[in-house]
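All protein chains but one are shown in place.
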Amino acid sequence: MTETLAETPQPEAAVRTGVFRRLLKNPLGLTALIILGIVVLTGIFGPVIAPFDPNKADLVNALAGPGTDGHLLGTDSAGRDVFSRLLVGAQSTLLAAALAAVVALLIGLPTGLLAGYFGGKFDSVASWCTNVLMSLPAIIILLAASAALGRSVWISMTVFGVLMSPGMFRLTRTSVQAVRNELYVDAARVAGLSTASIIGKHILFVVRAPLIIQTSIVCGIAIAIQAALEFLGLGDPLTPTWGVMLNEGFINIYGSPILAVWPGLAISLTVGSFVVLGNALRDALEDAPKFKRTKPIQLTPPRTESVQAVDLAAADHLLSVSRLGVGYPQQGGATKVVVADVSFHVDRGEVLGIVGESGSGKSQTAFSILGLLPDEAEILGGSISFDGIPLVSAGGNRLSQGRLSELRGKRIAYIPQEPMSNLDPNFTIGYQLVRPLTRVLGLSKAEATARALELLTIVGITNPQRTFDAYPHEVSGGMAQRVLIAGAVSCNPDLLIADEPTTALDVTVQAEVLDLLRDLQARFNMGVVLVTHNFGVVADLCDRVVVMQNGRVVESGDVRTILRAPREQYTRTLLGAMLEGKTPMSTLTVTEPAPVFDAPVKVGL
Amino acid sequence: MVSFIVRRLISGVVVLFVVSSLTFFMLYFSATSVARNILGESATQAQVHLKEIELGLDQPLFSRYFDWLGGALSGNFGVSWFNSQPVVESIVGRLPTTLSIVLVTIVIAAVLATLFGVAAAVRRGWVDRLLQIVSIGASAIPQFVVAIVLVTVFAIGLQLLPATGYVPLTDNVGGWLASITLPIIALAIGAVASTAQQVRSAVITVLSRDYVRTLRSRGLAPREILFRHVLRGAAPAGLTVLSLQFIGMLGGVVVLEQIFALPGLGFLALQSTTQGDMPVLMGVVVYIVIIVVVVNLLVDLAVGWLNPKARVS
């Protein structure tokens, strides 16, 4: 977290127009907007521009084909003009959809806000009602409603709006719950803002976008449902609507199938446009660019030429990383380099610390060795070799997953940072320990169980059987980290990669885990790569240290040399920022540098 | 786990009770001119009055409600106002038609949606884009329009499958299959599309979890991680969507049974609605809510089995 501007400034207004522009750029979204525009215009002007009275029967001219006697789309079985009926039908269709959406919003939004913001009893009751409403098949309820309350599109759309309100309610409630515990809402409460202004100023904003999307989708469904009801004969037979027309067409499907085509097309296009618009809106909001960096660090990363010469030297070391570069291809052809020209080695039984601040590329380096970089990542150059086995494929820009899969979980192991999120919550701890032992190391299930219990004892868990049977959410963070360490060392690895293994833990637990790591390292004579930002942890465990900044190695050497007499200014700055041994309340930084807005952007994820 | 099941069961019974009571009052409160509807315009006032007494319409609403509730609790939903057939009898006779369509569709939807959703999440790239476009298209066209197109093309045009009618499974397996194929396709298209979307996003979410990376570091094969850990993590989301799809289908069959002239529960629901046959409509609603409650219970149990944390809350 260096004090530099991470992104180029971009005013909020630009972001919003950006959403609309992205919507227009999306061909599906644009088409949907155009179709809906036409439908809305038809809804407004349809009755005026219709060439015939939509209800005027003319039995002589019944079922006339398209084009006869000025009937653009022909006539139906009563001789009424299909085109005019189609134009007039748009209005009631749109109004009915709007009614359903408004009812759904009027019920869902306020209740969702209240339930999400205040929680408590109201939330439980409202959520229960929502669950009930959601478990009712809409059409069945609409049938019952029309049997009881009469056949009117307005009644059925009001009822349908009620049935759709749970969607709005849930959306609002989850959005509100997500922000109500955000610290900026707490800050507003501390500032003494009233609940109403907190909701108006800080919360409603968050709900807006998802509700617009949902409204579009509800409109689409409402039109489909409304047409379905009219198709079933539950509409008002005197109003020309698309559903009634479709019914009429279906009755004559053998004689004049073309009659069903026009209303079918009108319904499908309108419903489809609403649904597509909703999806396109969602995409436009989600694809909001993550603010392009002002300048990419390096467009053309250096390729390593003399890899073979380095590999010869590598043979003596357990792990040898030479001139490694890792990058992420960006839109527009540039590559964001997160690791550049990094070289180091680890010997058997040696602990190497990689130290750096966030964005220094230390974790990316560790994941490269494991072959667990995200799929988008590219190896830009250099080599990694483990016990003489090259891990970067001959082509150069990918890790050799074939060779790595022979090593991972057998000779190379990994301890992650966050203990809780690194255990699968759906399986017992025992299962997660036993499974790799049987699948990867080929132990029998009984052997694996015995070994897992033994490992749990080794990592200092006092009641191994209980932990073995427990699910991850039933143990503490410190315990979970011990379990992960047990899993890592279960294969007797030659090399252990530990990525900030104690950062998420309390200090007293950290001390215990460090003790454990030291014991295990000595016991199995492992080479260890320890990634950390904490010089105390380095001092506790490491033999040698690599200091990284902005994806590059700043300096490396013996732990005592680096900590006591660093050569590089950056290392001195880092050590100088440590509080241990400083006079309390003294100024820590020599001069307070004014934040520089055009400083080079930071590297890293 | 036992208390989890008991709580869900009680909640289901409460839902059933509340919904059926509300429906009862809504339907019977407005059922005023039924007797005349049944007898027709030519009937005398006296005849109408006699019919009203016969139907119990002269009784106060609450006493009729308790009569109905008492009957319902012992499995007796009364008789149809129009043909005097016991409600339970006509519903049970029509259940197999509706259930064959809905259950087969849900199984097909589950299998296809999992296949497509997982493929799109794991392969990404063009597979993913194809699924996105196809599923938006599929969910954009109303079900009954799809059904009409299917009838027109495959039954009337190509004459490959029957346009209307139902053949019970017990009569003739081939005929049964032929009679439900088109309705199932019409129902399944939308269901597969939206469920596949959910499966896709759930799988993508789980794939990005830290523990997946850790499992890879333990040397487990990608296939094992995908099928054991990722799918299990994604399954609750998929199941929830499927149960909502199932509920939607129970409504959707009303239209489909009309288009394909299938004598199912939906057909009965529509018929009793147009006639104003309250006992039958009431029975249909109760049966459908029972089905929904049972399905939701099964889904809750499945989610609880898959996800140990859900059992606690």
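The chains carry the letters A and B, assigned in the order they are written, with residues numbered from 1 in each.
The rule is short, and it goes like this: a residue touches a chain if its C-beta (ideal position, glycine included) is under 8 Å from a C-beta of that chain, and two chains touch if they have at least 3 such contacts.
One rule holds in what follows: contacts and distances are computed from a predicted model.
Participant: Given the choices "Cysteine desulfurase activator complex subunit SufB", "Protein phosphatase CheZ", "Carbamoyltransferase" or "Peptide ABC transporter ATP-binding protein", state the protein name listed in UniProt for the chain not shown.
Facilitator: When "Cysteine desulfurase activator complex subunit SufB", "Protein phosphatase CheZ", "Carbamoyltransferase" or "Peptide ABC transporter ATP-binding protein" are compared with UniProt, the left-out chain turns out to be "Peptide ABC transporter ATP-binding protein".
Participant: So which shown chains sit in contact with the chain we cannot see?
Facilitator: Those shown chains that the absent chain touches are A.
Participant: For subunit A, which residues touch the unseen chain?
Facilitator: Listed in rising order, the touching residues are 1-12, 182-184, 186-195, 201-202, 205, 291, 357-358, 506-508, 510-511, 514-515, 533-540, 559-560, 563-564, 573-582, 584-585, 587-589, 592, 594-595, 597, 602.
Here is the rule we go by: only the chains that are shown with their structure count from here on.
Participant: Measure off the straight-line distance from the CA centroid of subunit A to the CA centroid of subunit B, and report it in whole Å.
Facilitator: Spacing between the chain centres: roughly 31 Å.
Participant: Within their complex, state which residues of subunit B touch subunit A.
Facilitator: Residue list for subunit B touching subunit A: 15, 18-19, 23, 26-27, 29-31, 133, 136-137, 139-145, 148-149, 151-152, 156, 209-211, 213-221, 224, 229, 232-233, 244, 247-252, 254-255, 258-259, 266, 269-270, 272-274, 276, 278, 281, 284-285, 288-289, 292-293, 296, 306-309.
Participant: Under the definition above, what is the set of subunit A residues touching subunit B in their complex?
Facilitator: 28, 131-132, 134-140, 143-149, 220, 224, 227-228, 231-234, 246, 250, 253-254, 257, 260, 264, 267-268, 271-273, 275-276, 279, 370, 372, 405, 408-410, 412-414, 416, 418, 421-427, 432, 435-436, 439-440, 471, 473, 484, 487-488, 491
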